[in-house]
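Before any comments, here is the structure.
Heads up, one of the protein chains got dropped from this complex, but the rest are sitting where they should.
Moving on, here comes chain A:
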Amino acid sequence: MSQARLPPPPPPQWVVSLNSPMPRPSKAASSIPDPPGFSSTRGKQRQQQQQQATTKKPADTDVLKMKKAWEVAIGPSKQIPMNAIMMYMSGNSLQIFSIMMVMMLFKGPIQGLINTNAAFAKYDTPSTHSRLLGVKVVYMLMQLVLLGLGIWKVNAMGLLPTTRSDWLAWESERQPLERAHFAFR
């Protein structure tokens, strides 16, 4: 049968549509509200999950996570120059503005220190856990530097009881053992 082999029939329209990305909906179409009960994000999530599932390579994600974690750890150090300049400029007098700035300066690092684990929670996997320890230490050091800046400022403002005069009120007068009574003309 000299029946010539016919080229395969073109794929059906639904196959083409399935394989090609959906055209961008027109502006008018995008403004059409979703029908009730339809959630557009659900589709995306599924897409992402599919993508992740397809791109999931454990070694790569760990490197990426460490990289991200380092960025977070180094992050506070970027505030140091700015804070230092601000503290220097604000003067050592006791005013509401400088007091508030100093309070903010203390609040940030202390909250950061308390939330250290929370800050790195999303990078914490069993494989990265040991490596993350060093990152956390660096992060805490950075926060401590910021805290030190605050303490330096408070000291400059004279609020730290570091001098003898600050403890003068707790020192008591020397009482002599003998007492003289005077009878002058």
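As a convention for this text, a residue touches a chain if its C-beta (ideal position, glycine included) is under 8 Å from a C-beta of that chain, and two chains touch if they have at least 3 such contacts; residues count from 1.
Quick note on the criterion: contacts and distances are computed from a predicted model.
Colleague: Mind telling me which option in "DNA-directed RNA polymerases I and III subunit RPAC1", "ER membrane protein complex subunit 1", "LSM2-LSM8 complex subunit LSM8" or "Glycosylphosphatidylinositol anchor attachment 1 protein" is what UniProt lists for the chain we can't see?
Modeller: The chain we cannot see is recorded in UniProt as "ER membrane protein complex subunit 1".
Colleague: Hey, which of A:18, A:74 or A:94 is the one touching the hidden chain?
Modeller: Considering the complete complex, A:94 is the one touching the chain left out.
Colleague: Touch as defined at the start, partner being the missing chain; which of A:32, A:89, A:118 or A:183 qualifies?
Modeller: Considering the complete complex, A:183 is the one touching the chain left out.
Colleague: Since one chain isn't shown, list which residues of chain A touch it in the complete complex.
Modeller: 94, 158, 163-166, 168-169, 171-174, 176-185
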